[in-house]
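Let me begin by presenting the structure, written as structure tokens, before commenting on it.
The complex appears here minus one protein chain, its other protein chains still in place.
Our next item is subunit A:
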Amino acid sequence: MSPQSPKKAKKRAEGANSNVFSMFEQAQIQEFKEAFTIMDQNRDGFIDKSDLRDTFAALGRVNVKQEEIDEMLKEAPGPVNFTVFLTMFGEKLKGADPEETILNAFKVFDPEATGILKKDYVTDMLTTQADRFSPEEMEQMFLAFPPDVAGNLDYKNLVYIITHGEDKDQE
């Protein structure tokens, strides 16, 4: 092996995205570190299958198959330690969508702007296309935001509660 300067060697060792830390400010990195730690339930410095599985389970996806988890982890260049974590997610982070945007998304399915949608229609819309909701997720949503006896979901209310509840938690 030809001798390299220490800096080069370091870069090589870290892989293609060795400058991922420079993408962020120190403050942001600290925040991500916390997020990483919260997700790293067994505190071993890596986000592994069990961390992922637990995260899924906590979000209502109880029966995630092993293969699915493996699939996701395959995307990562190695075991998901903090550097890899930053690399994978660093570029993807965006700000929260404003209330208006979400409302308009719902309105796509409610062209007459009645403000409500039928429960069955919502179920169909969210579980059969795009990033499909699982049945458990759907059930969870209706538990938290129950439709009325006629099966109508007041989506304006739903959006309002979530975004305004969220506002309190925004950093």
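A few comments on the model shown:
Rule of thumb we're sticking to: a residue touches a chain if its C-beta (ideal position, glycine included) is under 8 Å from a C-beta of that chain, and two chains touch if they have at least 3 such contacts; residues count from 1.
One rule holds in what follows: contacts and distances are computed from a predicted model.
UniProt records the chain missing from this view under the protein name "Serine/threonine-protein phosphatase with EF-hands", selected from "U3 small nucleolar RNA-associated protein 15", "Serine/threonine-protein phosphatase with EF-hands", "tRNA (adenine(58)-N(1))-methyltransferase non-catalytic subunit TRM6" or "TAF1C polymerase".
Hidden from this view is one chain, which touches subunit A at 26-27, 30-32, 34-35, 37-39, 42-44, 52, 55-56, 58-61, 64, 68, 71-72, 75, 85, 89, 92-94, 96-97, 101-102, 104-106, 108-109, 125-126, 128-133, 137, 140-141, 143-144, 162, 165-166, 169-171.
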